[in-house]
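For reference, the structure is listed below as structure tokens.
Of the protein chains in this complex, all but one are displayed in their positions.
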Amino acid sequence: MSTSTTPAPDTQRLAMAKAINLGLRRAMERDPKVLLMGEDIGALGGVFRVTDGLQKDFGGDRVVDTPLAESGIVGTAIGLAVAGYRPVCEIQFDGFIFPAYDQITTQLAKLHYRSRGAVQVPVVIRVPYGGGIGAVEHHSESPEALFAHTAGLRVVSPANPADAFTMIQQAIACPDPVLFLEPKARYWDKADVEVSAADQVAGGQAGLNTARVVRQGSDVTVAAYGPSVATALRAATAAEAEGHSLEVLDLRTISPIDFGTIADSVHRTGRLVVVHEAPVFFGAGAEIAARISQECFYHLEAPVARVGGFHAPYPVSKLEHEYLPDLDRVLHAVDDVLAH
Amino acid sequence: MSTSTTPAPDTQRLAMAKAINLGLRRAMERDPKVLLMGEDIGALGGVFRVTDGLQKDFGGDRVVDTPLAESGIVGTAIGLAVAGYRPVCEIQFDGFIFPAYDQITTQLAKLHYRSRGAVQVPVVIRVPYGGGIGAVEHHSESPEALFAHTAGLRVVSPANPADAFTMIQQAIACPDPVLFLEPKARYWDKADVEVSAADQVAGGQAGLNTARVVRQGSDVTVAAYGPSVATALRAATAAEAEGHSLEVLDLRTISPIDFGTIADSVHRTGRLVVVHEAPVFFGAGAEIAARISQECFYHLEAPVARVGGFHAPYPVSKLEHEYLPDLDRVLHAVDDVLAH
Amino acid sequence: MITTDTTGAIPPVGETDDDLIQLLTPEGERVYHEAYTPRIEDLDRAALEGLYRDMVLVRRFDTEATSLQRHGELGLWPPCLGQEAAQIGSGRALARQDYAFPSYRELGVAWTRGVDLRKVLHQFRGEDHGGWDPAEHNFHLYTLVIGSHALHATGYAMGIQRDGDVGTGDPDRDRAVVAYFGDGATAQGDLNEALTFAAVNDSPVVFFCQNNHWAISEPTTRQSRVPLFHRGRGFGIPSVRVDGNDVLACYAVTTEALERARSGGGPTFVEAVTYRMGAHTTSDDPTRYRTKADEEVWRRRDPIDRLEVLLRAEGTGEEFFTALDAEADELGEDVRSYCRAIPVPPASRMFENVYATENALVSTEREWFTEYSEGFLTEEVAR
Partner (left out) sequence: MITTDTTGAIPPVGETDDDLIQLLTPEGERVYHEAYTPRIEDLDRAALEGLYRDMVLVRRFDTEATSLQRHGELGLWPPCLGQEAAQIGSGRALARQDYAFPSYRELGVAWTRGVDLRKVLHQFRGEDHGGWDPAEHNFHLYTLVIGSHALHATGYAMGIQRDGDVGTGDPDRDRAVVAYFGDGATAQGDLNEALTFAAVNDSPVVFFCQNNHWAISEPTTRQSRVPLFHRGRGFGIPSVRVDGNDVLACYAVTTEALERARSGGGPTFVEAVTYRMGAHTTSDDPTRYRTKADEEVWRRRDPIDRLEVLLRAEGTGEEFFTALDAEADELGEDVRSYCRAIPVPPASRMFENVYATENALVSTEREWFTEYSEGFLTEEVAR
């Protein structure tokens, strides 16, 4: 269904929410088996309007307003996938994915394995995640570590509109189930997106496997993903003023993790700070610190620092900016690793 | 309700399943608010017979055969706790806890916090976990990391009958919710249990907070918990024959982790191997390696080694002994850290 | 299900109106019902005026909260506009010792439980996840994860059974629980598991479903093929459908259900057919999924208007309404000043009550944070 002629580059300035919307549209145009399911994704276009206009154009059978039941959404998506469809589920907020936890971890993640490859379940689960938008309880969580421990699932998170546009299409094209975490605080950030590249990039899987160096530097490596990449980049700018050169990595994928790119960078800088919003305890930073401490044992000049949420439920919104790792917390960690 | 006279020590030789049974009995005798809930725990005494005889002695209102619904079990236990009860839920097998995941992580773990201390939910969730018994799918999993990331829950696992007897009573006495992971492969292991100590030990909380050195050594620290402690001890014996002195720690608690005891040991040995059955990727070993690599940066003579399950669903039982970390895998890691 | 006729007779509510219990029509006329009229015989005029006052004050508070959100004083507000009869009628049926588990829109129920409504603002201002002590009012905290509290309610009811506070015949002792939830919640597994647990244990719990026709943008037809009270019957639970905009009928059916529960008859399922007259929350935009005409139909079925007609017909004088207006105005002003004065909590609050016991990890992180914040302050000062 993809054309072999390369269209002239077509660049649009898009907010991330809109970039995902366009990526979904491209995927639906390309493959009639792609369908969207979730609560309020039809006429309303989703609470973040990510599916805006899609039901109008593709109809209620392909953009399905489901009953209010997350386990039901993922469970029926599995059945649809067995029947040859490529369902893209929307979970309305991070905190509401847990009723579907059993279907995701014991069913979706394992069906390919337990059928010894006979059954593929190319289900994508889109989740607006992370904090910073002043929301009430259960609307600001970062659950990635709770899924990355389970084999069979891919866990990814774009940090900018261009990656969001590409990666959502790669996720849909991928034969594995993908948990697609959308940093909701970044939904309105705008950037140039090369929308003509859709067909080519969607074929590849780079965004689902590899990290990317988004700023080069020589003193300290700062590895982040999703909403924290912007924080890391701001920290790098601020550090520069103080004479420190930070290399910023956008990990993009949390399962698998592209350890190679991290190790390469650490071989050069000798220092690593990992940043994420999720609690530090048992978070992605633990896995990264463990692995890099091992692989770069003789290169690390300071212990790997982890900057993230505290071991406490996500706080009330009036306190979330104390809870979330911000510019200052990242710089504090940078100072720490440099002091070693 | 506890008496102040200390009875003469009374030691019985008990299998772990029986030790837990006796611990439950003591807790129920001591506090009429303690009640047990789960599938098949009444007349059948549970599929592992851990609740054997308790319904007969305490009645169907205190040993409740519930409908077949794990979310319902934990959800109603929360309500019972709000009403002043201390429910002890049994989840029949590790692989069946996930339908209750939402109730455990978004409700049980958070109620004390969100009510700013007004509501306590002293619910214990008992789960036979881990592999090695030749079972079919979903009956051999080690889900501890999937719960330790969530604040508000305590996650513990006894490794021997004496701790099992004490810790189950401490868990029930604890005002926090506790995930109590029982290493099912060790249910039939027997040891001497000082059963007269019940009242005293149940008052304390040591088993819910601290690790224990179960074998002293000087070359390498091996930290394990639950079913892997026996493996670590066997490895220590084997290593001794080859001239290596291993110090074995029984962590006992996975949330919180007693980093102090681990760091103390590593300060002496300079080397650490962490062993658990759960997959290594995002497992408890990651958190331990990350923290110890930081705290003992100048004491570690080799990177922390992690020995555990692979990033794959738990395999068929004919292959589980290839999957599970065994004596040889532990020794292999010991050799590795010693070779550094 | 939605009728768009906005003229002439007010269309009947719902599809299977034969089943709908109604004691007060939208036009404000009493309807006689053999089983339920006797249950409101104790409601004299003062009591009716009390119910009216409840609804008016709750609506005023609710309207103020919505406008506080518009002015940036609250992060979010889920209005209960239009659902006052369902909430006040059922809430006033509860005895002091009964217990209610709300969802997140039960402002009216909170009022009947004696909760200072201003406490409800804290959560939506982002200052507290709760705001009141549940035990003080026998009114649980709001639960935002749809459906999950129905299990808590059922468990609490199982606790009442174990306390022996069911079927003793002592009106001060026997107790029951009410779980409040919406039409959307009926699709959740947890809600259905609660029905199973309550049914097989004969637990004293009333499942009070406010079918307000919408779960955000989805009409009730996306959650069920048939009226929702059928659901309860499928679990062997006595179930009734009531006009949720009729405060008298809501009071009557809840009274009956609570009596059944307290006396050992087990659970009841109530479907109160009402309408969410406002947006889902202040973040929502209903124009995307429903028409003004639909809303207009339901405006004409307003729960407060019809009781006013009845009261006036039965002799309540203008003074009552004037005095109530003044009381509402006062309440409104007070709410605004109270809300603006809610202080930002100290950052250390983040680390409090994570556990009920000392926890080494929390202590370590709190200490780090304190040092970090202080160092930060020092730095700032130094600059």
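Going by the order they are written in, the chains are A, B and C; count residues from 1 in each one.
Simple rule for what comes next: a residue touches a chain if its C-beta (ideal position, glycine included) is under 8 Å from a C-beta of that chain, and two chains touch if they have at least 3 such contacts.
Predicted model, so just to flag it, every value in this text is computed and none were measured.
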Chains still shown that are in contact with the chain withheld from the display: A, B, C
Selected from B:Asn21, B:Thr66, B:Ser115 or B:Gln294 as touching the chain missing from the view: B:Thr66
Residue among C:Gly164, C:Gly234 or C:Gly375 touching the omitted chain: C:Gly234
Residue numbers in chain C that touch the chain omitted from display: 186-190, 192-193, 196, 199-200, 221-226, 230-237
Contacts of chain A with the absent chain, listed as residue ranges: 35, 61, 66-67, 69, 71-72, 74-85, 87, 99, 102-103, 106-107, 110-120, 151-152, 154, 174-176, 205, 209, 255-260
Interface with the undisplayed chain - residues on chain B: 39-40, 42-45, 47, 65-69, 71-72, 95-96, 98-99, 134-138, 281, 310-313, 315-319, 322-323, 328-329, 332
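To be clear about the criterion, only the chains that are shown with their structure count from here on.
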Greatest separation from chain C - chain, by CA centre: B
Geometric centre distance via CA averages, chain B-chain A, whole Å: 32
Residues of chain A engaged with two or more neighbouring chains: 71, 95, 98-99, 137-138, 281, 310-313
Chain C residues counted as touching two or more neighbouring chains: 128-129, 145, 189-190, 354, 361-362
